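With one protein chain removed, the remaining protein chains of the complex are shown where they sit.
This part shows chain A:
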Amino acid sequence: GSLSLSSFLPSLPPSSFLISPVSPPGAGDQALFTSLYTPLAQQLPREPMEWRRSYGRAPKMIHLEANFVQFKEELLPKEGNKALLTFPFLHIYWTDCCDTEVYKASVRDNMMRWQGKLRLHGSADWVIVVVETSDAKKKNKTNILPRSSLVDKIHQIKICVVLSDPLQDSSRSQESWSAFLLKLRTLLLMSFTQNLGRFEDDMRTLREKRNQPGWSFCDYFMVQEELAFVFEMLQQFEEALLQYDELDALFTQYVLNFGAGDGVNWLGSFCSPVKSWTGLLLRRPIDMEKRDGIQRGQASLLELRSYLFCRQCTLLIFLQRPWEVTQRALELLHNCVQELCLLEVSMLEGALDCWVFLSCLEVLHRIEGCCDQAQLEANVSHTVGLWAYATDKLKSLGYMCGLVSEKGPLSLELNRTVDLLAGLGDEKAETVHSLQSPYKKLKEALSSVEAFERHYLELSHAAVEMYRAIGRMRSAQLIGKSLAEFYMRKGDPELAESFLQNALRSYVSEGWSLPVTHTRKQMAECQKLLGKTENYLQTSALLAGDANLTDEERIHFCQEILTFANQSTDSKGKQPKVALSMSSFAQLKQLQFRPATATVHSGTALQVELCLLSLMPVAVPLEQLAASVHLNLEQGGTNGKTRGPQSRPYPGTVLFPLANSSGMPPSAACPSLELEEIQDRSPLDPHTLNSTGMVCKNTHLVMRRHDSSPSPDTPNLVSPVPVVMDDGAKVLMSGDVTLLPGNNSIVFSSQELGTYTLRQLCATVGQVQFVLPHISPLVQYEVYSQEPQLTVEPLTDQLLAGLPQRAKVRLQTGHYTVKKGDALQLTNIDSMPVLTSSSCPATILNSTAEHVGESVLFIQSSEKVTCISLPPTPPYHTLEFQLEVLCVIPSDPVWPENQRLTNGEIRHRNIFCHCLCHCLCPQMSIDCPWSIYSTPISLTFYIPFKAKHSLLSAGNRKYIQVCLQNVSDVNFHLMDQRLTEKHQESSLELQSLNTKAQQLVCSKQSVYCVWDVRWKENMPLCLQCVFSASFSSASEEVSSFKPYHYEFQLERVTTLYSVRAEIMPAAGEQNCHSGSLCGLEMSITRLAEPEDNEDDGETEEVCSTKLMYEVADSSNSWVVYGRSSGLVSMPADANANHRVQVELMPLFAGHLPFPDIKVFKYLPPSANSTSQPDTDGCVENDTLSLLDRPLDDQGDTASIRSRGSVHSVGSGEQQSRGLPMPRLEPFNPGQVFNHSQGCQVLVLPSTDDHVLEINAT
């Protein structure tokens, strides 16, 4: 028996490799093969083979499956046969002959014949299978063909495989089977590879001939598809798909070349008019019908494309890439549309739409068929394009066939529908029974207006939902918009409105001006139909100001508003006026106040000039333009300080940021940064900067989230937001204004008192009002009323007393009008007379400080009042003039304490407030014509001098020194200094020792004057003196000297005691030495009789006066040894003398000043004291004197106290408790004259400086 061959048939399940056994004529081995067929067919594909490929393609593991066919000579491929599917790859000769005789008799010849035939057809792939069975051997024991010999014989020819006992279940049999199968697979694959390679080469050759005349794409298509089929059967879908993609690309290229003018003949068949547009058909793996058409070269472009896509789709689904199907489908459909156009294929109008629509739905159905719901939902993004495309196509079909209009299709459109339906042909068998086939859908949709609407809405909503689901909002809005158009066509504006609104909102928020304009126009139409007057007018206003529209359109919309406005006025309708946002109508660009301060006083008009940019295309007559203002209560009736918006570029002008024009998105118009520099200066030093930086003042605006819902700033753009009018507010009005396109200037004026904030702007056109709900930034103006004010202020920094000074009187008239005859009445005060003569010039200024007039004041002075007659002055003006006044310096000594006493009690009309800084504040009062109350006026004068006096003594002689200090900033000339006794009673003579000439006293400098005091009789106890001098300002040319007085009093002038001290070196020394003791001898001499009243309460001791002396050293250069202080009793007679000796030690060398010697009056404890110390002689008691001294000059006694302090403190305490204390009383300066004051003694350094005593206290 014999052999076999393989063939591929496309109708068979893919990937089966078929080999059929063929038994040669006359041979009886059919039975043998039949017995082996089943295990063979089962086992052959069981194990994969590695398929190595040419051209470096990657090897693949494939399973071989074979179809066995009986050998017939007709089946052998003839020369030039390109069929690969029916190609016999391997020929097998089956025999179980083991008998030499039989072999020689028939088998050999049979075999040779078979081989001859094969050779004749050039087929070299064959194998001979010898099946050995033990049964056969047993049967034929005698004539056994030696296995080796037969095999050898066959070997000589070609290849032989021995299959032993194939039907027995033995290990030998299994081994032989697997060897056989391996061999068979190898051979089969070898043959296949070889033949495939040859086929591919042939195919390439054919393709290379594509530019030769007579080449046909359809023929080539069939060849390459053969290859695709082979790969498909080998389950090499990728490879199969590649073949189709190559075909696709090849065809596309030809079409493109055709478009470029490079036409080829075979394309002609694809250019023929399309008669059928049944759409893609994806339910069959292979659409044989179309394939036949292609094979015959009669397919249309759409058929070729459909078939190609169908195959690609099938393979992609095998490859589990359904989403590529949808993507390719969309590309294919777009491409087909383009190709048909390129090839200029004539087609019934709408037919292509039908084809696309059907195809879209078919692809979607196919995908739905192979995916579950979850998968579909997750991949909406892949399918939504097809949905949208189908929707679009159905829509255009609907429009084309008159299914969208309200009236239904016309006959022309009906005819077109019929033609289109005819091109669909009959429904394919696969879908006849399904309810929802694309074919049925289209047919139904085109059948009636209602059905179309249902299908169209269904599709649209599905597409919108899908787009929404995947977040493609813009795409959803676009479909929504076409839905809205559809509804509008159907006369259903209610449903259209929301879609339009959605779309419009999106376009506005993203700032796409053209779509905004277009959508808004549709919106206007919709709103007009709906009768939404207010919205329609608002939209019309926006459109009238839309620069994207033509002038005609803009004027139309503007006219719509005007027509409405006028109509309503005619009908005298009671309905409220329609309030619209102004931003679409006009923009407030600038606001200017006149005057620029935005502040006026009552009685004058404040002008506000608005610059309005009218966006309307034509002039619009306004009945009125009103700006409502709000009275700020908390600031009402203020004093006229300048206020209003700060930091303006131009005073009085407010520029308004340009509001969003419809074209700019809100995000782009976000507020610009308002930056301000900040500097942090050190509080100590203003020139030092701690830090500096920039501050953004409007962060709240800049940092606002942009992606939040539409901000309230842009209400006008999508749908009108109700505009709230301020009711009952005060308004500034301007009537009968005509707003011309572009900038307009409107002037308001206001006179009402108060501070006002501009709130709203409202333009009225008939029944329509355009309202600007907020004016931002805040704008305020003020109309104020002011009371008259009178102020008097010094002309210079300081007013000096004693000299004529100028003061400026300023009268701010406020609301009061100064009439002729009005006068100011000044109450005269003695200390400050008004010097100004009968007339003085005055100036009049207006409220902006401009000079408006001059006048002369007449001044009349009587004893009590000075009357200043004022010139007539209009309100809110300022009258200024100067007064010359003189403040008399009081001659009394200035004791602040006393002065305060008198302040409250006695002096009422002539009040001097005398401060420590030597100033005077005379207060006067002025009676003004506008008030019944007097206006108190206070001026502060500074006394230019400060005087001090002192008493100087020289023994018995006395001198008085006066120091005059100039405390002002002015230089003075001083002359005629005199000192007189106030009462001129005593026989004193004051002899001046001063220069008679004029003296210059510069600022902050002093002049000293000295007088020698002589007396004939007793010196009076108390001397009352008056110092007087004349001074004049050095800067004045004509010096008019003014007097200055200074009074003072001196008491107890007479020198009572003189003290004389002498320091003597130690005995035998010439000089004092530091560190060694020396003696101080002091002598106290009474110079004058004690006055009777000098020592009150010491009557019992008239005969003598007790003095206490004290030697103290303020410079720490002396150490007192022994007692440093003591009491002496001075006899009452004159020239009584008392000597005291004290031991001292100088601490340093050099000219040391004498230690201080102080003398006090000692007042013993009260008279009845029992422990009266010895009155005779010295009471040598250091501690007593030290502890009880009322004077606190501890520093002077520091060195004294350091000695024996322990003892002294203890005893002192005891005494002070039990006994009344003695007192010490200092003498007045001049009562004790120290001869040795200021004397020095020479102290030499110690000879032995090694024993220098260091004394630390």
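Just so it is clear, a residue touches a chain if its C-beta (ideal position, glycine included) is under 8 Å from a C-beta of that chain, and two chains touch if they have at least 3 such contacts; residues count from 1.
Definition applied: contacts and distances are computed from a predicted model.
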item: Candidate names "UTP14A small subunit processome component", "Centromere protein S", "Glycerol-3-phosphate acyltransferase 4" or "Trafficking protein particle complex subunit 2-like protein"; UniProt protein name, chain not shown; value: "Trafficking protein particle complex subunit 2-like protein"
item: Option touching the unshown chain, where A:279, A:515, A:1146 or A:1222 are the choices; value: A:515
item: Selected from A:216, A:272, A:381 or A:743 as touching the chain missing from the view; value: A:381
item: Option from A:471, A:936 or A:1150 whose C-beta touches the chain left out; value: A:471
item: Sole contact to the chain not displayed, among A:190, A:267 or A:342; value: A:342
item: Chain A residues that touch the omitted chain in the full complex; value: 256, 259, 330-331, 333-334, 337-338, 341-342, 381, 385, 467, 470-475, 478, 507, 510-512, 514-515, 518, 664-665, 667-668, 706
